[in-house]
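What you see is the complex with one protein chain gone and the rest in place.
The block that comes next holds subunit A.
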Amino acid sequence: MKNWKYFMMTGIVGSALILGACGNDEKSNSSSNSSSSSAESNASASDHEKLEGKLSGDGSSTVAPIMEAIVEEYSAEQPKVQVSVGVSGTGGGFEKFINGETDFSDASRPIKDEEAAKLKEKGIDYTEMKIAYDGLSIVVNKENTWLKDATVKELKEIWIESGKDKKWSDINSKWPNEKIVYYSPGTESGTYDYFVNDILEGKDIVKSATLSEDDNVLVKGVESDKNAIGYFGFAYYIANKDKLSVVKVDGVEPTHDTIKSGEYTPLSRPLFVYVKNEAVKSNPVMYNFMKYAIDNAGDLAESVGYVRSPDEDYSEDLTKLEALK
């Protein structure tokens, strides 16, 4: 009776799954209150008219947690507005933006010249908004006792491809005579572009580096190898603080304060949303959404581990947005 066996098997597998599902659910309610508090404080009375419409965006995975927060709160307020945001990476997002498939594009680096040129070719005018700050964090393994503070020059020496395998002792003779293991975000990510352009000044990153679009892979890699070094967005460092050591850059440790004040240079960087001017002009929903986003981006960014921009940035964004309307 072959059929019997099949029934038995699905029965067993199914019941295992259902039993597993009956676990405790105490956690579910603990923080549901905090989700709405930040949004309520900023909701101005005039925004309460209910709008209807569609918007779509795509872009950076670094900006994604902030966007998730904005969309989550915005759709609580405007349930009939359908906002969809993809997470294709900064480069992938711009590709869709250039193709006219999206109304806005999230980016963790400024737009590149060739991207701007393509947009011009297609006749798409855009405006750049800064919605939050991120501090690119250089991390090493917990057992790494030698690298606590690095100068930008040292970072360059560590990360630029020199044609041969590098050891820690090659950078500084006091450091161990062991091969450096590298972890870096993938080439589609704006974090990679930012690091290569602004820190390595456009020179090639070491070829032996493990590149991954999933930052958790980098966290795990650095966590498990004494000789590893990696870099990624501040939020990933904060979430894994107890597993990794952060490296000070020119004596400054990345914290909310040092990133916001700009003291943590050159690794603190703004995060952007690029909006299509035409969309703001022709689609009232787009204006409403962006206004909401700028008004709340600071609080919401902090709630997911990023750093709010200085207030001037937000008021500047708002002026730009009003001008587009």
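The working rule: a residue touches a chain if its C-beta (ideal position, glycine included) is under 8 Å from a C-beta of that chain, and two chains touch if they have at least 3 such contacts; residues count from 1.
Note that contacts and distances are computed from a predicted model.
Remark: of the listed names "Efem/EfeO family lipoprotein", "Deferrochelatase", "Energy-coupling factor transporter ATPase" or "Phosphate transport system permease protein PstA", the one matching the undisplayed chain in UniProt is "Phosphate transport system permease protein PstA".
The omitted chain makes contact with subunit A at the following residues, 3, 6-7, 10, 13-14, 16-18, 20-25, 27-32, 34-35, 54, 56, 58, 61, 64-65, 67-69, 71-72, 75, 79, 82-88, 92, 96, 99, 101, 213-216, 233, 235-236, 238-240, 300, 303-305.
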